[in-house]
Structures are given as C-alpha cells and as structure tokens.
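Missing here: one protein chain of the complex. Every other protein chain is in place.
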Amino acid sequence: MKVARFLAERPLALTLVVFGLFAAFAGARYDGILSWRVLANLIEDDAELGLAALGATFVLIGGGLDLSIGAVCACSGVLVATLVTGHGVEPALAFGCVTAVGAAFGAFQGWVIERAALPPFLVTLAGLFLARSAALALAPESIAVDHPTLAALGDARLELGDFSFGVLGGAWLLATLGGAWLLALSRFGRAVRAVGGNPRAAANFGLRPARVRIALYALSAGCAALAGAAHVVYGGSASAIAANGMELDAIAAAVIGGTALSGGVGSAFGTALGVLLFGFIQTVILFEGTLGAGWTRIAVGALFLGFVAARRLIERWARAT
Amino acid sequence: MASERFRAKLASYTPLFVLIGAWLLAAVATPHFAELEWRDGRLVGATFDVCVRAVPVMLVALGLTLVIAGGGIDLSVGSVVAFAGVGAALASGDGGSAFAAFGAALACGVLVGAVNGGLVVGLGLAPIVATLATMIVVRGVAQLCAGGVIVPIDRSALVATLGAKPLGLPASLVLVAALFALFATLKRRFGFGLYLEASGDNPRAARLAGVPVGRVLFATYVACGGASALAGVVAASEIRAADAASAGLYLELDAILAVVIGGTPLSGGRARLLATLVGALVLQILATALLMHGLAPHVALFVKGAVVLLASALARPSWGRAIA
Partner (left out) sequence: MNALELARITKSFPGVRALDGVDFEVRAGEIHALVGQNGAGKSTLAKVLTGLERPDSGELRVGGRVVEPRDPRDALACGLGAVHQEVDLVPEFSLAENLLLGREPRRWWGIERRELEARARAALAEFGLDLDVRRPAKSVPLGVQQLVCIARAIAERPHVLVYDEPTASLEEREVERLFAEMRRLAASGLAQVFVAHSLEQVFAIADRITVLRDGRRVGTFEAAATTPHAIVEAMLGGALGAAPVRRVATDAAAWLDVRALRRAGALEPVDLTVARGEVLGLVGLVGSGRTELARALVGANDGVHGEWRVDGRAVRIGSPREAAAFGLVLSPEDRKVDGLCLGLTVRENIALGAQRRARFALQSRRAEAELAERWIRALGIAARPEQRVGTLSGGNQQKVILARLFAAEPRLVVLDEPTRGVDVGAKSQLEARIAECAERGLSVLFISSELDEVVRRARRVLVLRERRLAGELVDATTSDLRRMMAGAEASPDETARGRGAHGE
C-alpha cells in the first residue's frame, strides 16, 4: 500500500521506470543506441514536438484541452516562411510576430470556450479548421526558406565532447526550464494548478478561473506557434499540411510524462521526458529498420492508454488501502 | 399553448430548413448545381454527387449520434474507418467474397467499439481520453495490418457489390438507408432509445429508474464502431484501395459537425438520427458548391470551422432555456 501511495503521489515515477526499462532493453539489443550522439539528435529532432507539448501540458493541467496545436504550428510555420521570404522580414522579428499572433488566436479560442460555455474540444476543433485553412490560404504549396540567419541558426552547434547542442535543442531546454519555473514558483503556475485541481476552491480564494483558462489557451497556442518557427529552422521549409495530428502526439507525450487529463497535475520536466520517450521509441523503431510507421503509433497510443489506465487503477488502489 | 407546440415542432425541423436553404443557396450561386438528369441508367448531377460523397460521414455520424446521445464522444471513428478499410481489403483480396469483406470490417469496428466501451464504462475513463487513445492505437494497428502500403482492392467482389446500382441508386446509399432503419427501429421500437436518452439526460436518475446505464452506453460505442466500419468499407471501395495512413483522417470532426448541425445536443439526452443525416448533407453541399466555384478546399475547411462555432453556440442557449 506504500507503493500505491508513492505512485499515486508521484506520477513521474512511473514514467522514469518505463523509460529505464525501455532504455535497458534498447541498450541490450542495439549497439550504440545509448550514446551521447543519439541523445543529442533526439533532443534536436524532438524540439518542435517538445515546445508544442509544453503548451499542451499547461492547458491540460488547467483542466482544458487544445486540439488546434498542430494546425496552429503549421500556420505559424507558413507565416514565418512568408514573412521571411516574401517580405524580407528579419527572422527574429518574424518569430516574435507569429508567437504573438498565435497567442492572440489561442486567447480567442479560450474566450469563446469560457463565454459560450462550450466544450473545449469542440471549440479547439473549430480552431483547428480555421488555422489549417488560414495556412492553406497563405501557402497552398510548400515554401522553401532560404535566409542566411536561418541557415546559420540551423547549423549552429555547441560542441561538448561527443554531445553537440543545437539552437532548437537549446530553445526547447530554455522553454522547459521557463515552464518549470512558471508552474512551480510563479503565482500564475499556482493559479493554473489550483484551477485545474479544484476550481471551486480556487474561486473561493480569489482566483478567477475563466481568466486563468483563457491565458492558458493563449500560452498553448503561443507554444504551438514557436514550434512552427522551430519547424522552419529545423527543416528549412514550411508547409500548410505539416504537423498533422501533432496535437495528439503532444497530449500523449504530456500524459506519458505524468500530466493528468483530469487537471491539476503535471510538470514541464515530465512532459520533456515524455517527449524524449516518444522520440526514443521512434529511434528504436528506426534502428529495428523493418518496422513500419504503424508501430510508433501503437507504441505511443498503448503507452498513453497504459498511463491513463494505470493512474486510474493506482488511485483506486491507493484509496482502497 | 398551440403556438408553443407549433414552435417546438418548427424547431425540430430546423435542420431540414437549413438543408433546403443550403441547397437553394448553392443552386442559385453555382451554375449547373441544380441540374440532375438520367443518363445511361443512372442519375447524374451535383445533388446526386453530394449524396454519394456524404455516405462515409453519414454512416459514421449515425453511430456517433448514439454515443453523443448517451453523453459520450468517440474520437476514434476516423481510425476505425482506416482499420476496417484495411480489414475489408485484406479479406476481399484473393477472390474473397463481399460478405467476408463486410464481416472482417464489422469485426474490426465492433472490437474497437467494445474496447472503447470497456474503457469508458468499465474503467471509468473520460470518453474523450479513452477514445483519443484508441484513435492513436487503432490507426497504428491499421498501418501494421496493411504492412505500410496501400492495399488495393481492384476487381474484387466487394467493389462489384458496392458498385451495383439497385433501382439506379448506388449501393452505398442503400447501406445508409439500411443502417438508419436499423438504428431508428432499435431506438423507437425496442425501447433502446428511451434507455439511451434517459442515460444521456440524467444517468443518476436513469440508474434509479432501473435503466442498465452501463450496458446501454457500452452498446452505443459498439454500434458506433460498427457504423464506422461500414463507412470504412465504403470509403475503401470508392478509391479501390485501403490507405491506412490517411483514410478517415479528420472524419471524426466532420461527423461531430454533422451531429451538431442536426441538433443533437453534445451534452446528451437526445438522439436525432434523421437530422444527423441532414447535417451531413448540409456539410457536403457546402463543400461541393465551394469546390464547383473553383475555390480551394481550404475555404471549405474555413467554412466548416465557422459553422461548428455558430451551430454549437446557437444550439446551446435554446437547450438551456428548455430545461430551465
């Protein structure tokens, strides 16, 4: 029963155990998979998803759901590409622009959810349609982005022995640190967790749940927009149909990282771990060579379902003892 | 009192008026939209196209109507469409009969439906969470079964069966009619509808009144899985191939939209099957008309997004007032 309580109070423990087992299995099976180089690549490759998942984590902790993440990500990628190639805007300025636009779009979604008292999944579904169509309207075809600053950003590396660190990985790391600080130490983070954990108590103690949630949707869409910018830096191009279904991967990563879909629980580091586990599974499947894309989905979906179900069972167990 | 009753009656026909309005609007604004002729023993025309193209969404939305009426949601329908399509394609390969293909597809759909039902009813997970997870897993399984390739179903008995034109109508439309008849009969004639609507409206009261709420909700997920499987067969036979990666992608959104336009409240308690079909047709009219105008598909996407917000926001207050 001590185990049950321990697991119920520390959702991340389960993630770590699964990660450890998985790494041990992979290490025994494939040579060289447990190397700094693989880890560095993992971080660099998953930065885009990591940024999006960070935003999704905040929304989930606040008791909401955002299905527009992938579409917002694609839209902002296209917007960056258009601004930089079409209008000669400096990349840094373009990044700032799309993040602001994304946040405004998210705030709008949040406002509709709170104002019309509609289910979040429905409103963000509509948001998905709107953002996706805006992206297609901006750029029906894929846009190649060729800009010296972007190229330099994409190539910049910080070598630490075997471990090399790119700009994207750095941005993700910084965002995760910032998210962790926001959640653990800021008043906003405390409000988010209180609103997700017990909205009635939060309201009784002077917090304004509606405002907090609107801010969360803005934050989530802002993170998704940043992920879109990261996509451009990473791939050197932008497409309106990119990041299809990314919202699911982001939510799955957050849940695997210990975020509760019922709200109130979650952490930025946990989500980063979830994203890494997600990427690690893809790497393993790549190493295996013969396995198709289906396995990634099955593994991620099964992990997602397994974590949700395990949490439910652990909670029942902890309550029973 | 009479006027109140009249107004209530009128309100229940709103989706039909919307359908007629949408059709008229499309017909006026779009050249050739209203044309319909009999050519080579079959109907030809945009209106007819709309009906045929709407079939997968109609099938899925019929199943989803039951789930939503019970206060749930099923996001996995799009993946089931892909999964069942692959199942049907594999079963109909090597000269397999259409019967085997339908059987395999239905088995896939019912299996997923039962898993969804088990997770929601048995384990007590939130429907949106459980079906989000199965949505991801099932598409993976579909891709796995397909072996990472697009499975062709050329020249199989399945394509012949669904290509048949009884009375000049495509078989897929007959399938929709049959499924509608089945669900409507279940709902109206066997008391299942009453149990379902009571469970969705107030599960606590329904349980106290002796309704087996859990079993009823479980059944809705199974029915929805089965309906989505049929949609998968139709979708696969239309393009003569089962594409595990992209078949039924975002279909759940269209289906939810059809249900919402039909006036089934997302909070549960009402199943409006016919209105759901109407909702699916409205969506398809919009998409077809915009396409005929030469507008890119993304405009239709935009319109859909706007319609979701409008339809649900408009549906909400009237429902709220009715129970206040």
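Chains here go by letter, A and B, matching the order in which they are written, and residues are numbered from 1 within each.
Basically, a contact is a pair of C-beta atoms (placed from the backbone, for glycine too) under 8 Å apart; a residue touches a chain by one contact, two chains touch by 3 or more.
For clarity, every value in this text was computed on a predicted model and none was experimentally measured.
Note that the absent chain touches A, B when the full complex is taken as a whole. When the full complex is taken into account, the listed residue touching the unshown chain is B:211, out of B:62, B:121, B:179 or B:211. Residues of chain B in touch with the missing chain: 5, 188-192, 194-195, 197-198, 201-202, 204-212, 269-270, 319, 322-324.
Chain A residues in contact with the hidden partner, per the touch definition given at the top, are 5, 9, 181, 184-187, 190, 193-194, 197-198, 200-207, 264-265.
Keep in mind that, in the parts below, only the chains that are shown with their structure count from here on.
Remark: chain A and chain B have CA centroids separated by 31 Å (rounded to whole angstrom). Interface residues of chain B facing chain A in the complex, by the touch rule stated above, are 73, 119, 123-126, 128-130, 132-148, 244-245, 249, 253, 256, 260, 266, 296-302, 304-306, 308-309, 312-313, 316. Against chain B, in their complex, chain A makes its touches with residues 65, 112, 116-119, 121-123, 125-130, 132-137, 140, 240, 244-245, 248, 251-252, 261-262, 292-302, 304-305, 308-309, 312-313.
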